[in-house]
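The complex is shown incomplete by one protein chain, all other protein chains being positioned as in the whole.
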């Protein structure tokens, strides 16, 4: 049996139309390439990515912060109800083999950080960039399009050793 | 679209052969009746229930306590990696509309408690019974067979109002 | 330096006057005997225990479920803000060397279960009693008064080996 691929898409609960378009396209391409989508289950980037994945017949998992599965966006097929507030961000990234970050604010940055802490690769689309003690940190892999982001994510999880 | 049914099966990470037989049968019947299985993702009751559900073509979700999806039993299709230790027990029950408890020790009892605290019905098979201040607490619905347990669980979530 | 003693007092967020009286006395005696009180930080049993401990010059820690330290009862000196909802129950018991349960409902039962799962002794005052497969489980140590409960708790943590 081929190993399952789980990719998280993270970003703001509110986002611009352009960001939503990117997220929907990322979701669609992940589904077409056989990856299961993991996200935080709410609106904005999460909803757009789930919509794209659903439209292409993919599976969508939403790791919800609250106590009610009804809070999930309508494209979440598998709602996980944590009741943990933003501590659920840790679960979103740990449940994925790679993370695609689109835009986002501090919640997204916390997910990026938890992913990098755990050695899970992070692919960025119009998102954060980091410096530490004035030295650029290059851990977030920058990409210019949904196609490139999805390709990078899938490439990294199928041949993790060839990258660093 | 018919609303999805999510049922948690809880019980010990180690269990007797008889308990495993019950859990496998519960998993199989849940799958046959279209319910998605939620569990803690490890061995014992969890593994037996996932095995039963998988054998009948069902979907299985494992909410794992550790940091590695490899710890999931081989019948878990959707591993959720929490890294939260036993605090993940809360997520197992909150992600379900009803809980079937088979045997189990204190971890199972914590899941039963969290479910009852959240108003999620608990169906019991050879499991805990409770008294408070010497008064019997009848919240755990006792059943005598996998068939009865699954019937009760599905009945409760499809017509929750007719029960109390 | 003498090792610090941390004792959790658990019970309902609402409670009877008689239960509050018991909790306040437990808190007072814990403080007099040099133990730090750990609790869930809210009302009912938690507030009464903190009040008793404060009145005797003791230290009180409240592990809060929500996002705001203002939710702590006025006798909590050290509010820990978790935002985790009831998953914080796990932290209340893990941060203690022994647990005294007074009355309580399912939230309290979840704390009792998590404590027993972790090998942390539980002393009961008018609280739950447990049976598994119709066999009485004697893990909760029953006591008849605050004095006896506090004595048991402190005895167990200072000479854990002499008990089983």
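Letters A, B and C name the chains as they come in the text, with residue numbers starting at 1 for each one.
As a working rule, a contact is a pair of C-beta atoms (placed from the backbone, for glycine too) under 8 Å apart; a residue touches a chain by one contact, two chains touch by 3 or more.
Note that this is a predicted model, so its numbers are computed, not measured.
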Candidate in contact with the missing chain, chosen from C:36, C:126 or C:152: C:36
Chain B, residues in touch with the chain not shown (by the definition above): 67, 83-87
Absent chain, residues of chain A that touch it: 84-87, 90, 103, 105-107, 109-110, 112-114, 116-117, 126-134, 139
Sites on chain C contacted by the missing partner chain, in the whole complex: 4, 6, 36, 61, 63, 67, 69, 77-84, 90-91, 94-95, 118
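Here is the rule we use: only the chains that are shown with their structure count from here on.
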Per-chain CA centroid nearest to the all-protein CA mean: B
Fitted rotation between chain B and its twin chain C in degrees, CA, nearest 5: 180
Euclidean distance of C-alpha centroids - chain B vs chain C, Å: 29
Rounded Å distance, chain A centre to chain C centre (Cα mean): 40
Touching two or more other chains - residue numbers and ranges from chain C: 84-87
